[in-house]
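Below is one structure, written out as structure tokens; the observations come after it.
With one protein chain withheld, the remaining protein chains of the complex are depicted in position.
In this document, chain identifiers A, B and C correspond to the written order of the chains, with residue numbering beginning at 1 in each.
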Amino acid sequence: MTVDGVREIGVGMLGYAFMGKAHSNAFRKIAYVTWPPPLTPRLVAIAGRDAAAVASAARRYGFERSTTQWEELIADPAIGLFDNLGPNDMHAAPTIAAAEAGKHVVCEKPLGRDADESYDIWRRVAATGVKHMCAFNYRFVPAVRLARELIDAGELGELRHFRGRYLQDWGDTSEKVWRFDRAAAGSGALGDLAAHVVDLARYLVGEIETVGGFVRTFIAGREVDDAVEATVEFRGGAVGTIEATRLALGRRNAFQWEINGSEGSLYFDMERLNELQVFHADGDRARGFKNVLVTESDHPFAEHWWPPGHIVGWGDTFVHELHHMLAVIAEDTEVTPHGATFEDGYRAAEVCDAIVRSSESGRREAVAYRITQDPGQVLEESG
Amino acid sequence: MTVDGVREIGVGMLGYAFMGKAHSNAFRKIAYVTWPPPLTPRLVAIAGRDAAAVASAARRYGFERSTTQWEELIADPAIGLFDNLGPNDMHAAPTIAAAEAGKHVVCEKPLGRDADESYDIWRRVAATGVKHMCAFNYRFVPAVRLARELIDAGELGELRHFRGRYLQDWGDTSEKVWRFDRAAAGSGALGDLAAHVVDLARYLVGEIETVGGFVRTFIAGREVDDAVEATVEFRGGAVGTIEATRLALGRRNAFQWEINGSEGSLYFDMERLNELQVFHADGDRARGFKNVLVTESDHPFAEHWWPPGHIVGWGDTFVHELHHMLAVIAEDTEVTPHGATFEDGYRAAEVCDAIVRSSESGRREAVAYRITQDPGQVLEESG
Amino acid sequence: MTVDGVREIGVGMLGYAFMGKAHSNAFRKIAYVTWPPPLTPRLVAIAGRDAAAVASAARRYGFERSTTQWEELIADPAIGLFDNLGPNDMHAAPTIAAAEAGKHVVCEKPLGRDADESYDIWRRVAATGVKHMCAFNYRFVPAVRLARELIDAGELGELRHFRGRYLQDWGDTSEKVWRFDRAAAGSGALGDLAAHVVDLARYLVGEIETVGGFVRTFIAGREVDDAVEATVEFRGGAVGTIEATRLALGRRNAFQWEINGSEGSLYFDMERLNELQVFHADGDRARGFKNVLVTESDHPFAEHWWPPGHIVGWGDTFVHELHHMLAVIAEDTEVTPHGATFEDGYRAAEVCDAIVRSSESGRREAVAYRITQDPGQVLEESG
Partner (left out) sequence: MTVDGVREIGVGMLGYAFMGKAHSNAFRKIAYVTWPPPLTPRLVAIAGRDAAAVASAARRYGFERSTTQWEELIADPAIGLFDNLGPNDMHAAPTIAAAEAGKHVVCEKPLGRDADESYDIWRRVAATGVKHMCAFNYRFVPAVRLARELIDAGELGELRHFRGRYLQDWGDTSEKVWRFDRAAAGSGALGDLAAHVVDLARYLVGEIETVGGFVRTFIAGREVDDAVEATVEFRGGAVGTIEATRLALGRRNAFQWEINGSEGSLYFDMERLNELQVFHADGDRARGFKNVLVTESDHPFAEHWWPPGHIVGWGDTFVHELHHMLAVIAEDTEVTPHGATFEDGYRAAEVCDAIVRSSESGRREAVAYRITQDPGQVLEESG
């Protein structure tokens, strides 16, 4: 079926809370903010554990129906894209089932609760041939994409340093949420925040070869880590740090990173996500970091939005992300390099696991990517 | 008709370009971002001069139909809210006609091309008894609302200074747009940018009593002003400046203002619209301007959005604005004080006109608000 | 007499408080920070009203002797440079007397308490042929000099806007200081702060032709103004605002200015005096304001100081200023254009007086520079 010449794709969503709102909003906006959309999302069904709550979410976001059985989404032929926003322990089974039922899949990060689970999800989904994207949405921040484009264009020269830290401060609480539950979450700041840092590090600087560091739990009785501290070496020769914490008071969503190369530097802070600081060693007498408001007509994703100077919000990054997924499906192209595939999700998990191993061993640990048996899968490396 | 227990309101929109996109997006998001919405907007019809373009906009934004005759919107009983986003010379007739047809009305700023026209729109619309809002959307920036709340709570003490400037830089162009056409726009930076400054000055500091200053056209052959410079006196005793320009290179949407009171100060820049800088003279040894990320759960409008630290975009201010209008209609309450009424639109025009008079006379000019003949209309002052 | 091949100059100073410390420190540092100094300052004598206090200051700063009679400085043949740091009502007589005694003179700003007095000081001193500098030290901030050099090099194109404001917050006090006394100070924020803004406006943008605005006293019983608000027109076509206040809570020494030209923009804040923000409309995709740390080896005054990145302090601007004066004396060159002459001091006073006239008349006022009777004096204009 087509709407205004654009084919529809049926969306089935698992999860209706924070990420459910973010993704639903994105699907609804894609239909008119990006124009014409690559595919028109049809919100077929949404699944969740609480029948009343998920029914309310369905009415709110415009899904045609709701269910407490995610298996119903798998069985529904009207659904062409399965979007898994459940807690981490709900990533594997539904996502694999959806892929095996021929549906394209999006899965929230972290892909699995550890590298084993992530690897399994990746390999089994990859085997089905569907499109798969791990929802590292920060790749779709305009300033992050611009950073990637500047790096790709060689404007930074040889990369030498990456310093990434994701600082939040909501962790000093006695509230019970699934993110503090080991069985549900797998880890704490590691999978929730450090995984984002790892993913952007890989996206912007390249593959990580070794890590050294540790995880730390500060809050008594907490099952998962509150903070992660690590040093990293990249295959390309750069070195740096990866940090994450839920205990940096005053930092609400401060995913900050800096990259230094032989020709220039970049700095970014997610709390000012419309800005990228750029230094070029161009010999200009008036040299210094430029504060680039990434809203110009020649900037990434600007085509969808407002005139220059009118900033986008955090929620809009999901529009970019899911628009990309729809375009990949519509045009049968690759999720990578700008989207994170499940392989990227797995690789981030390997880096996170290596930090845990280092925490336990006290040793610098190599990131050991596994050999894939899939001869058709081109892997950069095999550990 | 009700959707999920919420009554619908039919929306008719005039204009489909920049503001058409901004308002359409807002109406669509209100239906699920604010939950439950006060009224569910039903996008009945959109009008514009170019039949193909407006038809395309209707498909894109989900209007049921399009027309090149705005009079059709007035005649359509399914439309309960008329949203006028046309060029300035299209504000008066359609808006008045809609109100006289019993429709609630929203009109983009500036209300009219000068105080005469604005006054006429206001008085004729007010006489109908419909709800009317002049779309000064920046009142609905969370940081601006927070500023108002802090001022209302007395945290700044007696207000002494307001310094407002709206700096853009797209004016050095040979492009022909209606905003450079005197007949269509009435004025340049004055009505487009300075009017916003005037409105926030009035919203945050109070009524303006005198102005002195001038308008200036830099670009040869341009019919309207490129820049405005003015000093102002407020009734409450504060003094300050109001400036606007389309020629401040590097400033893309820099609506910056500072307020100093006897107990504290505030600073804001629209290019970082999620932030408010707040100084309290509280005697703390570690004193200084706080950079408040206005995304906390106890901050204005946060209920509609994301967890703290996740910023909103410029487009989201329209969600707040039109949500307010729908709530006013649904609950039969007042647009004022947080929304700008047509009276506010008129008053902003009087201030702008006074700047023009001062520019011509070389004298400080009193802002002469007109006596209304409407005995039921309580006016703060009469000139 | 020479020290290490450098001739000495005897310094006589009037005033020993805030500015006395700043200037004494500068003279002492010039002897070794700038190397070789143009002249080696010999601190001959310091004068002030309180015998004990001035004697203590002499010991502290290394003056050979102290006196309560400034006339003794005039009479002392060992003094070649008279540095007048007294209250404003002590500027005229001693400065004129020193010049007429053949001493070069530095006088703190404002030169006189109004344009009449300033004119008289200028004309009488100029008639003697000595070097004269009005101590507008902010011309000697490295970032300000860099700004001037960038403008001189045409990097900003045609100048269109100047927005200058000098914001302090110590005015809300019941303390009695001479700066609140009309007889001693002449004016309040006007001569103290706005005069600085006027001087940098003239230094960076050019001559001011008209002003409109007013002065305002907020604190009951205060004899002088607390705040100044003005719009300005420059001879070169630029327009803008000049503001000053002692009541901007949280702003301690915030002399902020912005200049917009047809090719670029500059922004500066004295609270971060080592930084200049520079925007070039160079079409770079990564465009934005650069934050230039003005400490590079090719930056103004850097030769005297530390390696790049090591900032100077506010007190160091006096080193630059007085070094300039010594070089002018040593080499018999001109104080202008980088130093402010007494003519500049007079001209700033004319602009300030025009603001006062505008405040009284309610009219835009022309800045009426006086015809000089000195045929040898080349004036740009004559009112």
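The rule is short, and it goes like this: a residue touches a chain if its C-beta (ideal position, glycine included) is under 8 Å from a C-beta of that chain, and two chains touch if they have at least 3 such contacts.
Predicted, not measured: the structure shown is a model, and the values here were computed from it.
A.B. asks: Thinking of the complex as a whole, which visible chains are touched by the chain that is not shown?
C.D. replies: Listed by label, the shown chains it touches are A, B, C.
A.B. asks: Could you tell me which of B:R235, B:K290 or B:R357 touches the chain that is not displayed?
C.D. replies: Checking each option in B:R235, B:K290 or B:R357, the one touching the absent chain turns out to be B:K290.
A.B. asks: Please pick, from C:I121, C:A254 or C:V367, the residue that touches the omitted chain in the full complex.
C.D. replies: C:A254
A.B. asks: For the full complex, which residue in B:L150, B:A195, B:A354 or B:V367 touches the chain that was left out?
C.D. replies: Looking across B:L150, B:A195, B:A354 or B:V367, the contact with the absent chain belongs to B:L150.
A.B. asks: Write the list of subunit C residues that the hidden chain touches.
C.D. replies: Missing-chain contacts on subunit C: residues 4, 18, 21-22, 24-25, 28-29, 31-33, 35, 59-62, 168, 170, 251-254, 270-273, 293, 295, 305-316.
A.B. asks: Counting contacts across the full complex, list the positions on subunit B that touch the omitted chain.
C.D. replies: 146, 150, 155, 275-276, 278, 280, 285-293, 296, 298-299
A.B. asks: Could you please point out the subunit A residues that touch the chain left off the display?
C.D. replies: 160-161, 163, 165, 167, 169, 172, 212-214, 216, 218, 227, 229-233, 237, 239-241, 243, 245, 247-251, 258, 260-265, 279, 281, 287-289, 358, 362-364
Everything that follows uses one rule, which is that only the chains that are shown with their structure count from here on.
A.B. asks: If you average the Cα atoms of subunit A and of subunit C to get two centres, how far apart are those centres in Å?
C.D. replies: 55
A.B. asks: Could you state the distance in Å from the CA-based centre of subunit B to that of subunit C?
C.D. replies: Using C-alpha averages as centres, the distance is 42 Å.
A.B. asks: Any idea how many Å lie between the Cα centroids of subunit A and subunit B?
C.D. replies: Chain centroid spacing, subunit A to subunit B, equals 36 Å.
A.B. asks: Two-or-more-chain contact residues of subunit A, please, as numbers and ranges.
C.D. replies: Those would be 293.
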